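Apart from one protein chain that is not included, each protein chain of the complex appears where it belongs.
Moving on, here comes chain A:
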């Protein structure tokens, strides 16, 4: 059972109160983007075995979207943080690299 703390209402929400929203921190391509960039934005997603950054919504709760950093293999949660950010905050990165010293946000963004 996955439990994530909603950064808005502070509830330690069990999975059934949440709705998964896929990969976080995707850059939106729009008018002017070439075909390859637009295709990658629409269809290409990281599928890492290990640390992943995801979007979740506290759907049966305060209704807000937030971000979560967790491991897809161990289900360890490194932390959750508000949706109003383009990159993970320092404390989240520190919690990840404490366990996975080689991990970097830039490396994760490049993963496919």
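Observations on the model:
One rule holds in what follows: a residue touches a chain if its C-beta (ideal position, glycine included) is under 8 Å from a C-beta of that chain, and two chains touch if they have at least 3 such contacts; residues count from 1.
One rule holds in what follows: contacts and distances are computed from a predicted model.
Its record in UniProt calls the unshown chain "Sarcosine oxidase subunit gamma", which is the match among "Carbohydrate ABC transporter membrane protein 1, CUT1 family", "Sarcosine oxidase subunit gamma", "Stage V sporulation protein AD" or "Extracellular solute-binding protein". The missing chain, though absent from the display, is touched by one residue of A:63, A:89 or A:107; that residue is A:63. Contact with the undisplayed chain is limited, among A:8, A:41 or A:105, to A:8. Those residues of chain A that touch the chain absent from the view are 8-11, 13-14, 16-17, 60-64.
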